[in-house]
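Excluded from the complex is one protein chain; the other protein chains are retained at their positions.
The block that comes next holds subunit A.
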Amino acid sequence: MEILLQLVFSGIALGMIYAVIAFGYQLTFATSGTLNFGQGEALMLGALVGLSLVGNIHGGPYLNYWLMIPLVIVFGALQGAVVEWIGVRPALKIKSEFGWIMSTIALAIIFKNVAENIWGKDDLTFPSPLPSTPFQVFGANVQPMQVVVVLGALAMMLAVEFFNRKSIYGKAVVATSNDRDAAGLMGINTSMVITFSYALSSATAAFAGVLVAPLTLTGATMGAALGLKAFAVAIIGGLTSGMGAVVGGLILGIAETLTGFYISTGYKEVPGLVLLLLVLAIKPAGLFGKTAIKKV
């Protein structure tokens, strides 16, 4: 029982990381029908910028861990806006169906290379703001930072949802995601809304980066694997549902740790991907997604 609990706890912490990144995919998909394939790199950049502020690599530490978080979120927002401006807007303007795919991937590669030159190619340690000694919950060990990851991720997603439902700006986002042309006719500056959604999605990824960095190692290559897993999560959960991101993340995270223990660590990643194939075959909109009717 303790074992199962331990595996589930680790799976939850891992799954929430996936969920936050997956949530970022959804934010941009909702407003513009496009995805930022550089979400993993946005996470990596956030983590590395955070490391420069709190670590001792660039003559620091300059800031306390908690004070660094808002700065990293601002940085993430700017980075997302740049991606939208350079990579996505031109594609949307010429109504290119798929141009944004290549341009966001290209930007992701550029960001990775830039990061390799600034921070080096090695993995670095991120100082943990909390003691890393685990405490016991029903006999299973949990690290304080793992709790912070789960709570932080949930808080971030709730804040975004709350903003979208309650504030006037959020309503503009929702309106744009429902029908971009109609929203435009109603006087909403939809291209501004799309830029905003990109900024928001990269900001969440950057935030996720500094959350997970104390648990994992930080380095220019940390984004690729996480970004890809999160993409699977977004598909499993459905690209139109914040709830789907959370559930999908938890399913994948827990499936990985359970398979690793009960079947074989060599097949750790298989069930999650089998699930992805099943979802695509049976319910292509994802577990929580709304089926969109696309005119051809």
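By our rule, a residue touches a chain if its C-beta (ideal position, glycine included) is under 8 Å from a C-beta of that chain, and two chains touch if they have at least 3 such contacts; residues count from 1.
Everything that follows uses one rule, which is that contacts and distances are computed from a predicted model.
Visitor: Just to verify: the chain that's not displayed, which of "NADH-quinone oxidoreductase subunit B", "aminomethyltransferase", "Receptor ligand binding region family protein" or "Carbohydrate ABC transporter membrane protein 1 (CUT1 family)" does UniProt list as its protein name?
Guide: Per the UniProt record, that chain is "Receptor ligand binding region family protein".
Visitor: Among A:L14, A:M68 or A:A115, choose the residue that contacts the chain missing from this document, as touch is defined above.
Guide: A:L14
Visitor: Of the residues listed, A:V114, A:A155 or A:A225, which one is in contact with the missing chain?
Guide: Per the contact definition at the top, the residue touching the missing chain is A:A225.
Visitor: Against the chain that's been left off, what residues of subunit A make contact? List them.
Guide: Per the touch rule, subunit A residues meeting the hidden chain are 3, 6-7, 10, 14, 116, 121-125, 132-134, 136, 141, 143, 146, 212, 215-217, 219, 221-222, 225-226, 256-261, 265-266, 268-269.
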